[in-house]
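What you see is the complex with one protein chain gone and the rest in place.
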């Protein structure tokens, strides 16, 4: 068996150390790390992996696509896919900024509490706060793909609508768009935001570090919520009252998860996905495939 | 025994994954990969390899020089050689764009069919189509070095003449220059090109991907050819009728080779060369030395 070589294609100038170390711990023998990867320079890097090992040995080379700029990484991922030709392909894992594995882990956590009921008359109502960021967009896509009615919330209604349009166009899933409402503590004034929060079965906060997306008044208003997940690891919490370490902690009628509480599942999905791309050369693992891996891991717990 | 460390010096911004994986498969333990290597920044990278391990351990560090820009790689190679001093040297393999190993493998294939007869009254007549590119130049140099009378063919006579002058100046070998003739299918009109093709014992096509260098009419005109080699791996073929997978396939009176047919020998030479630079710290392997390695491998088949 030849050594397992992972070609790490990162769109940031400096390739991620996080992704590299996870790969090492998942059993990769050799990392070929590249920063500053673009659609212009990626093709020879892919061909170099395709034309060095033949037959069964081809499965010992695989590709990871990462970086903080998720849109750039998606363009690179599309270019990588089109660089393959004939029967020669390499397994590919796409996880820029950890967005795909994090979103998959969050949706696995939601599903763990039966909060998504597919094909029922009244679909699960899910709210994604900070829904225009890389993780938020994927959480929205995966939840909608599972049959939930998703509302994407952002400070900017324009950005939220751009995301819902994109979800419709690229993934064929419907979602609503909403902007947050500024308020001065105490309680939420009557508003579309307040009504959506009150009706929500599931709330996921996926904003940037340091931003409170649902304060104490908002949390109190979430009277129907069964699952609340805050994906922000750095204080203050994105959802007031949720700690990074929370993992299925009961909080009134709801269970709550913090970033670290979801992190274990995320890491398991990440490592299982790395295993997969070294087994199947036709694996191309994006958010949906990672959710499927998460569901398999969950089923075998 | 310390780990085998290969310092991969690549003149492209992104160092080659191909060269890296071949090195891993040839037994290198640690790759130190550098892109964007120039004559200005290479010296400390070489000194870092020279001054870390002493005595017999020095042979466990070696240098690979690559990149798509062959002229840049040659300047770097010259700088690396001059960066050595005293008895402290590292084994060096120079193979930008795979040009040296490919050219060596092509010339090994030619020799396999007895097509080069050294020191005879009538030297072998060899034609190198696309002879101004990196591989073509080296094929021309190696064939001329073996005693063949080589004609370097290019779309531009000026470029072809520049190459033959360079061969004379740097390698001390004589070659003729010729430009291709545009023609409209059917048959080659009477021209210098047609006469050279008709007289050729050996024809090697080393043009860029997607360019037909010898079409069906040209192939028919090559009535004396004993060996035809097309080094282009991407359709259409550089020599019409030759497939990438051809390996000593009989085609009339000639045998023909495609890129993959030569590729196995190229890979063997590449790996043997990597073995050599970890054995002899004074090894400096350029096209001629790689041809010698190819000849040794051939003799021991």
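So that you can tell them apart, the chains are marked A and B in the order they are listed, and the count of residues begins at 1 in each.
By definition in this document, a residue touches a chain if its C-beta (ideal position, glycine included) is under 8 Å from a C-beta of that chain, and two chains touch if they have at least 3 such contacts.
Predicted model only: the values in this text are computed from it and were never measured.
The chain not shown here is touched by just one of B:23, B:45 or B:171, and that residue is B:45. Residue A:14 is the one among A:14, A:170 or A:279 that touches the chain not shown.
Shown as candidates are B:37, B:106, B:128 or B:173; the residue that touches the absent chain is B:37.
Within chain A, the residues in touch with the undisplayed chain are 12-14, 16-22, 24-25, 31, 33, 68.
Seen from chain B, the chain kept out of the figure touches residues 2-3, 5, 7, 29-30, 32-34, 36-37, 41, 44-49, 51-53, 61.
Operating definition for what follows: only the chains that are shown with their structure count from here on.
Look at where the CA atoms of chain A average out and do the same for chain B: the two points lie 46 Å apart.
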